[in-house]
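A short worksheet on the structure shown next.
The full complex has more chains than appear here; those shown keep their coordinates.
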Amino acid sequence: MASQKMWAVVAGVGPGTGASVARRFAQSYSVALLARNPSNYEDLVKEINASGGRAIGISTDCSDGASVAAAFEQLKKTEGFNTNLAAAIYNVGGRFIRKSFLELTEEEFETGWKTNGLGGYHFSKAVLPLLLETEKASPQFPPTLIFTSATAAMRGGAMFSSFSTGKFAMRSLTQSLSREFGPKGIHVVHAIIDGVIDIPRTKEWKFDLPDAKISPESIADSYWHLHTQPRTSFTNELDIRPYCEKW
Amino acid sequence: MASQKMWAVVAGVGPGTGASVARRFAQSYSVALLARNPSNYEDLVKEINASGGRAIGISTDCSDGASVAAAFEQLKKTEGFNTNLAAAIYNVGGRFIRKSFLELTEEEFETGWKTNGLGGYHFSKAVLPLLLETEKASPQFPPTLIFTSATAAMRGGAMFSSFSTGKFAMRSLTQSLSREFGPKGIHVVHAIIDGVIDIPRTKEWKFDLPDAKISPESIADSYWHLHTQPRTSFTNELDIRPYCEKW
């Protein structure tokens, strides 16, 4: 494995996209895995370390500024992290609430914002100074900040106002960050994942056609490709969906 | 003046759009004016009442659920309000923060959401049951809920992540509400006001061309037109900008 001194941090590691992204970036970098529940990263940390990579996990609630600050305090004490953060992926999913607007509590409505908007703020505040620091040292690939988003970032559906307001806000945040930090060499991406992801929880979901669920490994491959784009040629937004998805 | 028994409620009454909208709807309806600071509506309430209309003002902070609840508690005790709400306009502007992302405090970042997203939630929760009630009585025009938005709902600019995340969230909310409550006869509109509004605060702002600032009266005329659209023909989104605005 190459350049183990570089780091990637993945927030929102669970059984799906986060884990696949972690494994993919761990082929080249040390990886820091953040999730609220340690059970979400513990096995993965062991797996990556056992297979010749390097991984650490930290219990973190990204919607809580103090929790994010504590996680990065710890990370900055980790050898090499401080000056070698190459990539940061914000993959925090949050609850997917489907409910009539009039039945939605304030707490439920705000959860979409807290996970996707406010959480994105805390994570970006933590990683951007580090990515800017890395950029000064002319790394192989431009420092990269990728947000995992959804079709709900483009269309506010009935019953989905909590999730959708959060994802619209996330999209807006990525645009503001692209326009401010792109010229400083940081690559910011809004990745619209449109479809059901093939994870244990969706194993039983049946579709008429085969391969109707997005493979998290291929999302990870695309994220890695985005990371390797030179600064002459940044992709700031792309969609990823199964061939048979209606859109 | 006609059908004074119908009501319109305007949240976010100040010297600009809110006041013009209030005056325009007061030509046909009784109007309830909400603003945090009573000085924002007191003169207008007097003016409308003195000229043969009917207006009341209530100090309300729309980002605070308890404050909105209290305001509507009071309104529901007002004669006729309960069963005759014809239109609701959410025109709360909030602070327009221009700041590098890394210098933005959490409180500053969240203010965009609180004003445009969360405030829109509280206001919509209060008015939608009333608008649905009105709808049952086959009113002259479909009950209408209009949100005053901005170009920042369509594009996240550098330095504007607070305002823009809030406006993206507002746009998303209007789409969710349109799709859920449109089929129930409620007309929900996202109005993208793109440009400088001609109000006392912008009086000294100079442009190369005349009429370069949006007249709040014409915004009000368009809002009234939107309200009169029959349910066969709802406009859910439109832009309004000066002829010479770059876009």
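As written, the chain order gives the labels A and B, with residue 1 at the start of each chain.
Throughout what follows, contacts are C-beta pairs under 8 Å (C-beta built on N, C-alpha and C of every residue); 3 or more make two chains touch, one makes a residue touch a chain.
The structure displayed is predicted, hence computed values, not measured ones.
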- request: Count all the copies in this homomeric complex, not only the 2 that are shown.
  value: 4
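Here, only the chains that are shown with their structure count from here on.
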Task: Just give me the whole-number Å value for how far the CA centre of subunit A lies from that of subunit B.
output: 35
- request: Quick one: which bits of subunit A touch subunit B in the complex? Just the residue numbers, please.
  value: 65, 100-102, 104, 106, 109-110, 113, 117-118, 121-122, 124-125, 128-129, 152, 155-161, 164-169, 171-177, 179-181
